[in-house]
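Pasting a structure here, questions to come.
The complex appears here without one of its protein chains, the remainder shown in place.
Going by the order they are written in, the chains are A and B; count residues from 1 in each one.
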Amino acid sequence: MTGDKRDLWMWSAHRISAMVMAPLVLVHLATMIAAVQGGLTAAEILERTRGSVVWAVVYLLFVVAASVHGAVGLRTVAREATRWRGVGLDLAALGIATLFIYLGGRAVLGVVL
Amino acid sequence: MIGPARRHAPYWAFVTQRVSGVALALFLPAHLWVLGLALEGEAALDGFLRWTDQPMVKLAEVGLVVLLAVHMLGGLRILSVEFLPWRDWQRTLIALSGAGALGAGALFLLNVF
Partner (left out) sequence: MGNRELSLSVWRGTETGAYATYSVPLAAGQTVLDLITQLQRTREPSLSYRFACRVGMCGSCAMTVNGVPRWTCRTLVSDVAKTGKLTIAPLRNLPVVKDLVTDMSGFFDKWQKAGGRFVPPPEPATDFARIPPTDEKRRTVDAAIECIGCGVCFSACDVVAWDRDYLGPAALNRTWSLLNDERDADELGRLRAVAASGGCRSCHSQQSCAEHCPKELNPTAAIAGLKRAVLAALLRGRL
């Protein structure tokens, strides 16, 4: 795939991940606002998420979408603010996405298992 | 050099989107790592959550909520500008997203203290 084609798919992934995340962010915001009422404890969080397939799926989807979205977004900012271009930059973006997915996957496992 | 040329609302919407995006991307790994503490057991996560009980941290959390809400609402506006047929009232969406984000922040603020 040429650099141009990669660039085009990344832009599309950025927009599509944004569409996927819109409802997820709403859920997340609502959950947070409800959860902090009366103080936040680990027990309260885990009671909601432990053993829940629904939360696992929701949060995994959120993690993947956010990782793609964030990595591509940061890549665009780097392209416009610096002279960084080409395969090196694309690999860095891939690295960031991978890191986010790793940390996120770990977090989801942590609260679901 | 172009001072006066940057006062229109869509320009500020862009700046807000970029700044909030980068801020969230920097925050995300920390957030995911903290949640991953649950893998070490409930006590590990609870230890961290107790640290967040301070007023300054709670204020910072309000800030994060506003950043997330503003980025999401701004993003929805961009999606509507790019993927729905152009309507001039879409510029009003900028004001609405700002208001919506502040609303989300206010709701969180009221509940976290």
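General remarks:
By our rule, a contact is a pair of C-beta atoms (placed from the backbone, for glycine too) under 8 Å apart; a residue touches a chain by one contact, two chains touch by 3 or more.
None of these values were measured; they are calculated from a predicted model.
Across the entire complex, the residue among B:V34, B:L49, B:L64 or B:I78 in touch with the chain not shown is B:I78.
Only one of the listed residues, A:R50, A:R79 or A:R106, touches the absent chain: A:R79. One chain of the complex is left out; on chain B, the residues touching it are 1-6, 8, 10-11, 14, 78, 81-83, 86.
Seen from chain A, the chain kept out of the figure touches residues 3-4, 7-9, 11-12, 15, 79-81.
Basically, only the chains that are shown with their structure count from here on.
Between the Cα centres of chain A and chain B there is a gap of 14 Å.
Interface residues of chain B, counted against chain A in their complex, comprise 18, 21-22, 24-25, 28-29, 32-33, 35-39, 42-43, 45-46, 49, 52-53, 61, 65, 68-69, 72, 75-76, 78-79, 82-83, 104, 107-108, 111-112. Across the complex, chain B is touched by residues 15, 18-19, 21-22, 25-26, 28-29, 32-34, 36-37, 39-43, 45-46, 63, 66, 70, 73-74, 77, 99-100, 103-104, 106-107, 109-111, 113 of chain A.
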